[in-house]
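Here it is, the structure in full.
Here's a slice of the assembly, chains where they normally sit.
Chain nomenclature is as follows: A and B, assigned in order of appearance, with residue numbering initiated at 1 for each chain independently.
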Amino acid sequence: MTDEIGVGMVGHAFMGAVHSHAWRNVHRFFDVPLTPRLAVLGGRDATRAKDAATKYGWAAVETDWRALVARDDVQIVDICTPGDTHAEIALAALAAGKHVLCEKPLANTVAEAEAMAAAAEEAATRGVRSMVAFNYRRVPAIALARKLVAEGRIGDIRHVRAVYLQDWLSDPEAPMTWRLRRELAGSGALGDLGAHIVDAAQYVTGDLITGVSGTTETFVRSRPDGDGRAEVTVDDAAVFMARFSSGALGTFEATRYALGRKNAMRLEVNGTRGSLAFDFEAMNELSAYFEDDGPAAGFRRILVTEPDHPYFGAWWPPGHLIGYEHTFTHEVADFLTAIGGGEDPAPGFADGLRVQRVLSAVEESAGQQSAWTTIGDPR
Amino acid sequence: MTDEIGVGMVGHAFMGAVHSHAWRNVHRFFDVPLTPRLAVLGGRDATRAKDAATKYGWAAVETDWRALVARDDVQIVDICTPGDTHAEIALAALAAGKHVLCEKPLANTVAEAEAMAAAAEEAATRGVRSMVAFNYRRVPAIALARKLVAEGRIGDIRHVRAVYLQDWLSDPEAPMTWRLRRELAGSGALGDLGAHIVDAAQYVTGDLITGVSGTTETFVRSRPDGDGRAEVTVDDAAVFMARFSSGALGTFEATRYALGRKNAMRLEVNGTRGSLAFDFEAMNELSAYFEDDGPAAGFRRILVTEPDHPYFGAWWPPGHLIGYEHTFTHEVADFLTAIGGGEDPAPGFADGLRVQRVLSAVEESAGQQSAWTTIGDPR
């Protein structure tokens, strides 16, 4: 077994469970240069945090994230809390010389994200690494898509078509959550789901969005909260058009109201030589069309489960599918590899900032009758 | 056999072939009140028109469409020519008391479309009928979608997602055609493909678009034409966001550059009780999700080939698919039924005008940095 590295994780609900699984199992499947030790779990309530620590296998708990960050047995800080806390925790951790894995979206505002990207850049000079948890980059099918684009297999890209469709808010009586409060979540479907497809689109194309025109909607304005009702202060759905620096045209949509679509994070790119299409609801597949296949051309349903496909060599024989949490195992494997190798992992905070700028531009455009809004410094 | 009604058709290439097939065969499958007689085919070149008349079964030819319109043996004028000619021919035909079936888009400009809608309205008072050839309404799956929406099966609509993807221009050396000249085609993918999805979206939802924000692109600016090259003066692709009067949010995209997508006219609507999805590349299927299906809910792949499905009773046993041209047979069946029954068929010229206003608003928005543009009088 390789040297251990202590992890301190803040937040222990949905992402907490998934990240715990990844930290606990990554070295069972990947040859990582460092073996994670589940040192400390951070949660505000001591009892609940202790229960979670037992359940997920963490050695200790802290009820104050500052204490967690300060501990000597913590070299990595993993931020699994709502967006309002990301900046504060990440900045403190980087300052304390701790590597940081931060959930997406990087922050709730561009200003916060800028501060984080700057801090990360500075910390890197001290050998401190940081990464934003855009786990969809770690779906083997999406990583393969990126590879095929990079190899030129689909030529120059003309169209990007990305949607992220869920339906869990469709019922107007679904209860209030922090995800629907602007002060905690920053935005609604836009930041939660839109962030993923913006990052995935930029990653797969290897290109950056330079401008957008968008509009947003809140279908249900208040929701049950305890005995009363609380106001929803974020968007329920966001749609926008985009241009990439190459000239490619993009359409994006994020919603939590597409009944029957449970986690339909979909991406299609059309190039001058071919096309690629992905749908997370069939996450082990990539569809690929190559013009030069001639009369036998057709979208190939590639089962991305071969030993020579990205990440899959660590798992099972072909056709033995993997699931959602594997993308996080891949994520921490890459993060540990970067730390061990002394290199900056991708996506870094600068990538998170780029996404933030796009989301912010969408909101700005939406506030101005969808007027086209350019991304100041796309890089 | 029922009474005959003489048809004069102008244009004899793609749509000419399809419409001929429909007129020739409609009464073999549908109990229409009038049996079409393929009286006159209109074409500018006498030899080519005669050849086409022989091939498609027309009794006579005229090289001047005015002569065709004037003939006593013509009671229906079917316009299968490029958009620049629609208004002139249709106005003349209506004035002459001939029923008119006009290919889409109704016209190249809103002004023309307004004149046509006004003329159609006036002609209707004289018992003269007119219809615009939005054949996708006649796909059984789309007609079934409309029925399910009208019955309230998916509740109130929140999202519309429509794309029309083709790829025949992806090759920059594909030759020039009238479809790429603004003076003939009015617009590019927008009017050609976008018109269909705007009409289909309005038809299926039973709702009208009230505003849009759009952008367009011409990827290949000139193309081979004879010995030289000609300038492309229309859009290659158009994308836009839309609002419906009910508040539903829509995204639309039309392109001829989506490699591998051959005729992917797709429509998805998400309502408060369910969702519907259609893709013309699997045109005999409708996907439908009903929330109240409970734990066994899932998108149903309805093969729309049952005797009690729209139009299908005229054809074959279940599972014996129909194809593209059947939608035109349905179209002329409905048109003949309306004429015979003394009723106005749908979609009428007023519907064509509504679509035209949307397309025009998209172009206007695209010319103004995608600023939100309302549709003056949506009705």
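One rule holds in what follows: a contact is a pair of C-beta atoms (placed from the backbone, for glycine too) under 8 Å apart; a residue touches a chain by one contact, two chains touch by 3 or more.
For clarity, every value in this text was computed on a predicted model and none was experimentally measured.
Oligomeric state of the entire complex in this file, given as copies of the one sequence with 2 shown: 4.
Keep this in mind: only the chains that are shown with their structure count from here on.
Distance between chain centres (mean CA atoms), chain A to chain B: 41 Å. On the side of chain A, the complex with chain B involves touching residues 154, 158-159, 161, 163, 167, 170, 213-215, 217, 219, 237, 239-241, 243, 247, 249, 251, 253, 255, 257-261, 268, 270-275, 289, 291, 297-299, 365, 369-372.
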